[in-house]
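Quick one: the structure is below, questions incoming.
Apart from one protein chain that is not included, each protein chain of the complex appears where it belongs.
Order as written gives the chain letters A and B; numbering starts at 1 within each chain.
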Amino acid sequence: MNVCRILMTMSKEPSKQNKTRYIIIAVVIIAIIAGAVAYQSMANSSSSSSASQSQTMMSVSSIMSSTEMTSSSATMMSVSSIMSSATSSPMAGGTMPATLPTVALLGAGATFPAPLIQTWTVQFNQMYSGVTISYNPIGSGGGIQQITRKTVDFGASDAPLSNTQFAAAPGLTLFPETLGGVAITYNLVPFGLANGTVLNFTPNVIVGIYNGTITHWNDPAIAAINPGVTLPINLITAVHRSDGSGTTYAFTNFLSDVNVNWATEVGYATSVKWPVDIAMNANGVGAKGNAGVAGTVAQTPGAIGYVDLIYAVQNHLGVGAVLNAAGNYVSPTLQTILWAAQNATGTPNPSDLRLHIVNAQGAQSYPIATYTYMLTYKDMSLNPDLTQQKAQVLAYFFWWEIHGGQQYSTGLDYVPLPANVVAADEQMLLTLNYQGTQLLPSSLMTG
Amino acid sequence: MQTQQARRSSQKHGASPSSLLHIALGIAAVAIPVITVLLVYEIGNGSIPSIQAYGLNFLFTSDWDPFPANGGPPILGALPAMYGSVVTTVLSLIFAVPISLGVALFQAELAPRSVRAPSLFLVEMLAAVPSVVYGLWGLFALVPFMRVYVDAQLGSKLGFLPIFAGQTDGIGMLTAGMILAIMIIPYASSVMREVISAVPTSQREACTALGATKWETIKTAVLPFARTGLIAGIVLAMGRAIGETMAVTMVIGNVARISPSLFLPAETIPSVIANEFTEVAGNGVYLGALFELGLILFGMSFLMNLVGRVIINRLGFKTKQ
Partner (left out) sequence: MLDYNSKRKYSNLLYFFFASVCFLVALIPLISILYYTILNGVSVLSLDFFTKVTPPIGASGGGILNALVGSLVVVAIACLFGIPLGVLGGAYLSEYPGKFSYYVRLLAEILTDVPSIVTGIFVYQLIVAATNHFSAWSGGIALGFMMIPIVAISTNESLKLVSSTLREGGLALGISRAKTLIYILLSTARAGVVTGIALAVARVMGETAPLLFTALGGQFLIHSPNEPTTTLTILIFDFGTAPYANAHAIAWGAALILLLMVLGLNIIVRLASRLKVKGQV
């Protein structure tokens, strides 16, 4: 009996120890919650204090840049004289350093230039074995979002930032690193179309497909501009992006330029409400990334989609010819895209490198051409993850992109930057700084 | 006596290993409610911009226009995603419940002793396959199969029905429902099996003594007895299906649309979040809407799991995790 009582009392805790324990546990819970709340508010206040810091930074850097302007205007003049006199190839531009320190950098953004950017990071890593730059293609919208929140070291977007987006990320700037064409791609070989047939599209036909008014491939509107081609009777599956996309931006920008109805009803943005999704009898499908759209088109007979040219070519999909401003049906090739750029770029301004080249003039200019931009903070110290060393390596990577990197463009169906754009980019890159210290030596220009 | 001495001595010495351990145990146990509270707090906090902007209308709006053409504020609604989630879940239940019941009956009643263990093992392997591998298989094996054999046949024979109208390219709610069904069969069937096995043998023996066949035993003695537990299994499977992300995202087409046709692409709440979360471009309301969708999803899944687990606890069974 005694033993039993002892066992029973031992298996129950004495109430005093019980109370202390519960008090400790309660204190721990409160501490954890309080800590979490405090941590959150600290994170918020640190970003607001860094905002006030960045304001002082900006005023300092604006003073610095104004003094730089007077001294560098002479340099600019000599650069432009070099540009106009000699044929400066994109591969020139100063000597890169022999070694760079071991750093890891992170970028994210558009899927449109992803094959090229990822090739660049691999090449750069082969040149400088300690430098690992990871680029994650999550869509232009993602690139803008993540660089605005400073969760990545650089962003990439085909869609140029709007003034509102610039206002949300003070100190952010952009520069074009390559350009390409948005191809209209389709999968009709399973329905009898010969492999390699080039279908003609007018802007209004494309609008009709994506707003659900043209639902079948043998629609008279399509047949009229494609004499001699037996179009299948099947339904068109119109594939578009489901994520925020600069490719969508360029595509809808083009459609808005050429069709007033589209401009008022749908407009252009990185993500739009596609009329084909809700139209009766029409079939719209969303896919993630250029890769997703190309993949869906490749696996869906009767599908049409808009993707960066390389995604269509590598997937052996049909690529259409689009009616341009001059009245010609033009297929996207490196040449036709380059003509569009040359005709529509004008004189790029290093302080605002947003360029609009859809629906360009020129007999054989491809109408849906677009630059694609890298997003970075002019003063890289605004990104708390970047040390000066990392910022300098990143700046060198940018520099290499527009020079040595351009040799990889044509192999991946991107167009090398025209010389005047490279020059403007160089001007912009030389203004990259870290709390005022210029990151790239000016000697790069004269190399 | 001796133990009371030992306890007193530990109290005298202050923090003994025993009380340290108990504090550690307490902290660990408390971790689970704390994580839950943190989760609800963070997601709720993130949803605030959207709740303030839309209020209750969010649940009934079927537009999803993050960047309206006229440049105005985003018009977002949860209805397309909720519709897709509900339809795919219901579809998956329609397919999975009979099959799970059959599997459970097979494993609990029918299989001879030598087959039973392997049968349990094989169905558990089905549960062990990662969701993204299901998605990969779905994309390359199931979608073409559905497109050619199932959708085409249904479309040509029953195309007059609105649920089978439309283009059949294999990507859509029907395929997503099928994949979900395959994924929840192990869960539903394991709960059902436990419940069926737990019916007391006295009931079965009584039936057999009266001359009933095996089927009649099950029909009259086992199933009615296990009815509540079977429902719990279905509810748990529902909770599982509604939260499934990767496999569904890869085969559902990702379009914000409400359509009666099962062949057409749609979206579910997890697929919307997976597709659009990283790209919300600095827009408080858009991000808030995604968080609010996450909150709705968590709420639905929590509720279903709560109901299912409480029923099972009441019945006194242990369930497979």
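One rule holds for everything that comes next: contacts are C-beta pairs under 8 Å (C-beta built on N, C-alpha and C of every residue); 3 or more make two chains touch, one makes a residue touch a chain.
Computed from a predicted model, the values in this text were never measured in an experiment.
Novice: Sort through A:279, A:298 or A:419 and give me the one touching the missing partner chain.
Specialist: The one listed residue touching the chain not shown is A:298.
Novice: If the missing chain were put back, which residues of chain B would it touch?
Specialist: 2-3, 6, 10, 16-18, 20-22, 24-29, 31-33, 35-36, 38-39, 42-43, 45-46, 98-103, 105-107, 109-110, 117, 119, 121-126, 128-137, 139-141, 182, 185, 189, 213-216, 218, 236, 239-240, 242-246, 250, 270, 273-274, 277-278, 290-291, 294, 297-298, 301-302, 305-306, 309-310, 313, 318-319, 321
Novice: If the hidden chain were put back, which residues of chain A would touch it?
Specialist: 3, 7, 10-11, 36, 39-40, 43, 47, 102, 104, 106, 108, 114-115, 118-119, 121-122, 125, 132-137, 149-152, 287-289, 291-292, 294-295, 297-298, 310-311, 314-315, 384-385, 412
In the analysis below, only the chains that are shown with their structure count from here on.
Novice: For the complex, which residues does chain B have touching chain A?
Specialist: 1, 3-4, 7, 11, 19, 22-23, 26-27, 30, 33-34, 37-38, 41, 63-71, 139, 143-144, 166-167, 169-171, 253-257, 264-265, 267, 275-276, 278-282
Novice: Please give the residue numbers of chain A that touch chain B in the complex, ascending.
Specialist: 6, 10, 14, 17, 21, 24-25, 28-29, 32-33, 36, 108, 138-146, 148-149, 165, 168-169, 235, 237, 242-244, 263-267, 269-274, 277-278, 283-288, 296, 299-303
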